[in-house]
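The complex is shown incomplete by one protein chain, all other protein chains being positioned as in the whole.
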Amino acid sequence: MSHHSITLNVNGEEVTGEVESRMLLVHFIRENLDLTGTHIGCDTTSCGACTVLLNGRAIKSCTLFAVQANDKSIETIESVANGGLHPLQEGFWEKHGLQCGFCTPGMIMSAKQLLADNPNPTEEEIRWGISGNLCRCTGYTKIVEAIEYAADKISNPTSEEVSS
Amino acid sequence: MTQLEDRFEHHSPTPEGSSAQVETTDKVRITTPENICGMGHRMKRKEDPRFIQGKGNYVDDVKLPGMLYMDIVRSPYAHAKIISIDDSEALAMEGVVAVIKGQDLEAAGNLHWMPTLMSDTQMVLPIDKVIYYAQEVCVVIATDRYIAADAIEKIHVEYEPLPAVVDPREALKDEVIVREDKEKPTNHIWHWEAGDKEATDKVFAEASHVVKVQIYLPRLHVSSIETCGMVANYNKVTEHMQMYMTSQAPHAHRTVFSMVSGLPEHKVQIISPDIGGGFGGKVPIYPGYVCCAVASLVTGKPVKWIEDRSENLQADSFARDYHIEAEMAADDNGKITGLRVNTISDCGAADAAANPSKFPAGLYSICTGSYDMKAAHVVVDGVYTTKPPGGVAYRCSFRVTEAVHMIERLTDIMAAEVGEDPADFRLKNFIRPDQFPYKSPTGWEYDSGNYEAALKKAMEMIDYRALREEQAAKRERGELMGIGISSFTEVVGAGPSKDYDILGIKMFDSAEIRIHPTGKAIARFGTKSQGQGHETTYAQIIAEELGLPAADIQIEEGDTDTAPYGLGTYASRSTPTAGAAGAMAARKIKAKARKIAAHLLEVGEEDLEWNVDKWQVKGSPDQAKTIQEIAFAAYTNHPQGMEAGLEATDYYDPPNLTFPFGSYICVVDIDTGTGEVHVRRFVAVDDCGNIINPMIVEGQIEGGLTMGLAPALFEEIVYDENGQNLTGTFADYLLPTAVESPKWELGKTITPSPHHPLGAKGVGESPTVGAPPAIANAVVDALSHLGVKHIDIPITPDKVWKLLRDNGVTD
Partner (left out) sequence: MIPGSFEYHSPTSLEEAVALLGQHGDEAKILSGGQSLIPAMRFRLAQPGILIDINGLPNLEYIREKGKHLLIGGLTRESAIEGSPLVQERYPLLADTARVIADPLVRNMATVGGNLVHADPANDHPAAMLAYGAEIMVHGTNGARAIAIDEFFIGLFETALAADEILTEIRIPTPSTGSGGAYLKIERKVGDYAISAVAVQLQMDGDTVSSARIGLTNVSPTPMRAVEAEQSIIGSVGSADALEAAGKAAAAACDPSADLRGSVEYKRDLTRVVTKRAIAKAIDRAKGGQT
C-alpha cells in the first residue's frame, strides 16, 4: 500500500486527498492544499518553519507523513486570524517580532500551543518554548516581547496595550 | 609565497571633502506628526500583515501551470576526475523529462562556465573534474519533486578521486592545482595591498611595544531560514524569460543573465519576491539558478528549483575563512602608532566573492578601526582550495567583520601589554571628535564619529567600574568572569561610482516616486528587502520629505520590469544609497510642487516656504497648499507650459561611504568544570546617524547581535582532510536558539552623516561586525590572569576547557 486516501480536518474544514505513503505532511499542506504559509527551512527537523498544530499540539510537519494525519485535525497559520488578528499576530506586529517573515508562521504556531499550556509564561519559559524554532533575523528578543504581549492580551482582553 | 602580483591597489577609497564634524545627541529627530509618520516614528511595519497571516509570497510559493521540478546530483568528492556519467536509468523513469550535464551546457553556448562577480570564472556543471564537495554534477528535470529526488539516485557517476587541498597555506605550495583551466598552474589568485609599507615598517622599528596575534576567522554560512531557489518560466513564443529568484540584487542579476545567456535584456525579467533572509547569501549567482533557467529554456516549461538546507550549507557561498597575522605598535605612552597585517583569504574553488570589483579583499583595509595611528600596511593574498567558492558577507559590509575582529583583539592585547584597562586604553587611542574629517592611514575618509561618547555611554549603562570590582573579588574566589569591549567602526553604503562597481556596473542606487491625483503614491526602488522593512522605512523617508502619510505610500522592489535599475540590498547600502535616492526624488517632486503651489496661490515661488506637508506663503501660513492639493492640481490644473503629473526618479551616487560605529560591552561567566561560556549581559551602544524608524533599527541591531553571537560561540563550517563538509546540516552547523541568545541591552548615540541627505548611515550589519570581538575579548579577559592572550572563535566549551586545564584550573 504505497498510495492512500486520507481525510482530515484542516483549519476547520474536512479535506480529502490521495497521497503517496512517503509524502511529507508539509508538502501535502503546501502543494495539495495550497496553504503556503507553512514553510520549509531545513531537512533535519531543526528549524521549525513548518510548525503546525496536530490535534492541538505543535509539531514539525516535515517530520510526519501526510498519511499519518488521516482522521486528525491540523491547524496552520492561515487559520489563526479569526474575525480579526489573533493576539499573537498583533503582538508580532506591535513588537516587531518578525523581519523576513519566513520563520514567523512556525513561531506563531509554537507560541499558540505554548500559551494554551501556560497562559502566563515567564521570559525563560517563552525562550524554552520556542527553542524548536530558529529565527535568523530578529535575535529573538522582540519575539519574546511579542509573545508576552499576546499573553497579557489574552489574560486581560479588555485592557489597552500593556507596556513590556 | 609566490611572487604573482595580479592585483596591486593603492586605492583612495573615499573622496575628500565628504566628512565633517557634527554634533552628537541621543535624541531621535522627529519633525512630522504621527499621522504622517516621517522619520523618527516607531511605525508598525507595512509589510507585516501578510507575513503574520501566512500570506507572504516566497519563491517556493510560486506555482505555475505545467511546472517541472529540478534536483541536483552533487559530488561526494572534493576533488575528482569525472570518468563517466550514466543517466540512462534515470531517463527511463516515468516522469523524468531531461538530464542536463556539463556537455549539454557547453553545446548550448559554453554555458558550463559562468563569470563570478569578481571577474573570475566558476563551473556551472563540470565536464572533466569536480573541485569541491557537493559541487553540482548534473541536474534532473521531472514532473514532480519526489520523482526528481528519486531520479538523482539513479544517475551513476564514476569518479577518480584526486587529492584535496583544504588549507590555503598548503594550497600555496601548489602541489595540488585546483584550477587546471587557468593559464598559470598556481593556486595563488591575487595579491593586494593597502597603506604605506615603508612608513609602517619605520613606525614598528621605532615602537616601544609591539604585539602580534594570529587569528583564524573560520568559514561561516549565512543560513537564512529560506534557502535559495528559482522558478524559471521561459515562453518560447514570446521569447520572454521570467525568473522568480531569491535575489538580493535582481537588476545586476538580470544583466549578468542576459550577457551570459545571450538573451536580450528586455526579454529577461527577474522577480525577487518576498525573501526569507539574505545576509549576503543571495548576492551570488549559483550554478543551480543557471541550470534551472537552462532547463526552462530547453523544455519551454516553468521549472522550479528549491535548495535543500543541506545543499545550501554545503555548496552555497561561505563567509570569512581568513587567516590573519597582525601586529600592532605603540609608543612608550601607550599610544597606538601602527598596524601591520598579512592575511590569506581562502576563496575556495573560485573567487566568487561579492565584493566591489576593485576590492578583492573587500573593505578590509578599514582595519585601523576607531583608533588614530600614524601608519598601517595591509597585505592580503587570495588562494584557491578544493572547497566551495565564495565568499559573501554574512551580514557585513565586504570583510569589515574580519577587519574589526582583528583590530579589536589586537587592541585588547596591546592594552594588556602596556598594563592599561582596555576601556581606558581605547579612550586614550580613539580618533577624537575634533579630528573629523579623519583620513585613515589606509586612505579612508571617515565621515563623522564620536567614539568616546559611545564607549562612555556603554560603560555607564553596564556600570563598568563596578564590574571590574566584581571580577576582582570573584577571581579571589577562583570564579571566572570576563568583561569584553569592542569599539568598532563600520564602513557601509557602497558606494561612490569613482571606485565602486560590480562587474563594471557602478554602485549607485535608485528610486522612482509617482504621486497619484488623489494624493496617494507608489514608489519603486532598485534595492530588495529581505526582511529589513524597506516597505516601511522608504515610505517614512518619503513621508518626511513630502508630508504624505507613510500609510498612503506603496513601496515596491524586486521586479526588474518595473523597478528602476539598482545594485540591490547588501552591505548595509539600502538606506545610504536607495534611501538617499528616495529623499532626492522626493525633493525633485517638492520643487515641482512649489511651482504648482505658486501657480495655485498666485504668488512667486520665492514667497513660499515648506511646512511639514504644505507650501505656505511666508508670513501668511493660512495661505497654503497641501501636498495632496498640489498632487490633484498636477493632474487637473497644472500651470500651462509645465508637464502634467507629479513624479520623479533619482539615481543617487553617494559622495562617500558612511561610517556607523558603536561600543559594545559583554560580560561572560565561565564554568571552570565544563568550559561553558555564559553571556550574562551584553550592552550595545550603536550610532548609525539619524534614525528613520527606531523600532526597525532596534530589530536590526538585536538580530545582528545574535548573528555576532553565533560565530563567536557556535558556528563554523568544518572540513575533514578530504574536503568533506562535516557541518552540512543544522544538526551540526549550530544556529543559536532563543535560549542561547541573551536579552540584548541597547543604547544609542546619534552622530549624523554629514553627506547623506537624511544624515543616516545604515545599521543592519554593525552588530554582526562589533559583537564577536566583544565576546572573544570577554572570554580572554576572564582567562587573562592565566596568561591567555588569544582564543579563536567559535569559542566552544572544549577549547575553553583545554585552556583551563593547561593552566591548572579544574573543578
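Going by the order they are written in, the chains are A and B; count residues from 1 in each one.
Just so we're on the same page, a residue touches a chain if its C-beta (ideal position, glycine included) is under 8 Å from a C-beta of that chain, and two chains touch if they have at least 3 such contacts.
From a predicted model like this one, the values you see are computed outputs, not experimental measurements.
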item	value
Visible chains in contact with the missing one	A, B
Option from B:Tyr146, B:Tyr216, B:Tyr565 or B:Tyr635 whose C-beta touches the chain left out	B:Tyr146
Absent-chain contact - pick from B:Glu183, B:Glu198, B:Asp332 or B:Asp798	B:Asp798
Contact with the hidden chain (one of A:Asn9, A:Asn32, A:Thr45 or A:Ser73)	A:Thr45
Absent-chain interface as seen on chain B, which is shown	145-146, 149-150, 153, 308, 310, 673-676, 714, 718, 726-727, 731-732, 734, 736-737, 739-740, 796-798, 801-802, 805, 811
Touch residues of chain A, complete complex, unshown partner	1-2, 4, 20-22, 24, 43-46, 48, 51, 54, 57-60, 62-65, 67-68, 70, 110, 113-114, 117, 128-133
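Everything below uses one rule, namely that only the chains that are shown with their structure count from here on.
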item	value
Chain A and chain B: spacing of chain centres that average the CA atoms, whole Å	30
Chain B - residues contacting chain A, complex	44-45, 47-58, 60-61, 63, 145-146, 222-227, 274-277, 279, 306, 308-310, 530-533, 695-696, 698-700, 702-707, 729-731, 735, 737-739, 741, 743-744
Contact set on chain A toward chain B in their complex	20, 22-23, 27, 30-31, 34-44, 46-47, 49, 76-78, 80-81, 85, 89, 92-94, 96, 98-105, 108, 123, 126-128, 130-144
